[in-house]
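Every protein chain but one is kept in place in this view of the complex.
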Amino acid sequence: MMSEIEQRLQELGVTLPTRWHLPSGTLTGSILVRVQGDRVFVGGHVPLDQDGRVCGPFGKVGAQVSLEQAQEAARRAMLGMLASLKAELGNLDRIGSWLRLGGLVNTAPTFNEYPRVLNAASKLLVDVFGEQRGSHARLAIGIAGLPWDVPVEIEAEVTLATSV
Amino acid sequence: MMSEIEQRLQELGVTLPTRWHLPSGTLTGSILVRVQGDRVFVGGHVPLDQDGRVCGPFGKVGAQVSLEQAQEAARRAMLGMLASLKAELGNLDRIGSWLRLGGLVNTAPTFNEYPRVLNAASKLLVDVFGEQRGSHARLAIGIAGLPWDVPVEIEAEVTLATSV
Partner (left out) sequence: MMSEIEQRLQELGVTLPTRWHLPSGTLTGSILVRVQGDRVFVGGHVPLDQDGRVCGPFGKVGAQVSLEQAQEAARRAMLGMLASLKAELGNLDRIGSWLRLGGLVNTAPTFNEYPRVLNAASKLLVDVFGEQRGSHARLAIGIAGLPWDVPVEIEAEVTLATSV
């Protein structure tokens, strides 16, 4: 039987990328998903292509990267995050609630529409998990620099469902 | 009977603003307060006027905005956060403990007194909730940009009291 969330992704025409391909030595000691009891911490995720590799466009939002491109980058970062969660949890139906999303925008000095950038990631969550499970508290801020000069990075905390 | 915390606010001469008036479409998918069991995540809050609207002064702390103005902005952001919590929880007495406060200062290159800015928000918490409930771990950092070009933004995690 197909998982409920996977079916929902299919209905939305969304395909998860391959799990993030991390070049050896990128992360030492830290891991992409940390599970402890029913608590799940997801480390920083950046935009990935379908093969799970960090992808462009690169640069500052408001300069080299447009608002629309940044929204697509936020969406891709979220799909990569879902791929990491699926790899770690086995089944995305195990996610009970999204709690917090931290959203970081690699910003040009003149840009400040960070909520509009992150809305692309947040909307995907609500579209896929529904409002009750997918709604979350959020931070959306402008940052001086992100690894690989990606335009957007996100981190999250979720809880596991009591039973699935 | 008046809530204990409301009474304390009154003693301090503090009036909470109207709940944040968010123009439609500002946040999609994300919500200001996320409650899950006894855990409460509060998303990014910015300075509000008494009518619950984002207010100035706007700009970088250390340039367009002075230290004193930034402290007042931090205090206003915290009052807006309390207004959101009251709207969501019904009664601020339900807050058991403040755990973490994230404080972000929209910074000019020459400014770095971020703890002094955030002290205005942290002190308010301890004045209102007392040291045992109000003390919290904190991050106070300089940020390249904040939405609407506000000088300060805060996010938080709190827990609900076991019973009130």
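What to note about this one:
A and B label the chains in the order they appear, each numbered from 1.
The rule we apply is simple: contacts are C-beta pairs under 8 Å (C-beta built on N, C-alpha and C of every residue); 3 or more make two chains touch, one makes a residue touch a chain.
No experiment lies behind these values; they were computed from the predicted model shown.
Only one residue in the set B:Val14, B:Leu67, B:Leu89 or B:Ile141 touches the chain that does not appear here, and it is B:Ile141. Between the chain not shown and the residues A:Glu4, A:Asp38 or A:Glu155, the one that touches is A:Glu155. Within the complete assembly, residues 25-34, 36, 39, 41-44, 102, 104, 143-149, 153, 155, 157 of chain A touch the chain that is not shown.
By the touch definition given at the top, chain B reaches the unshown chain through residues 97-101, 105, 107, 109, 111-115, 118-119, 121-126, 134-144, 157, 159.
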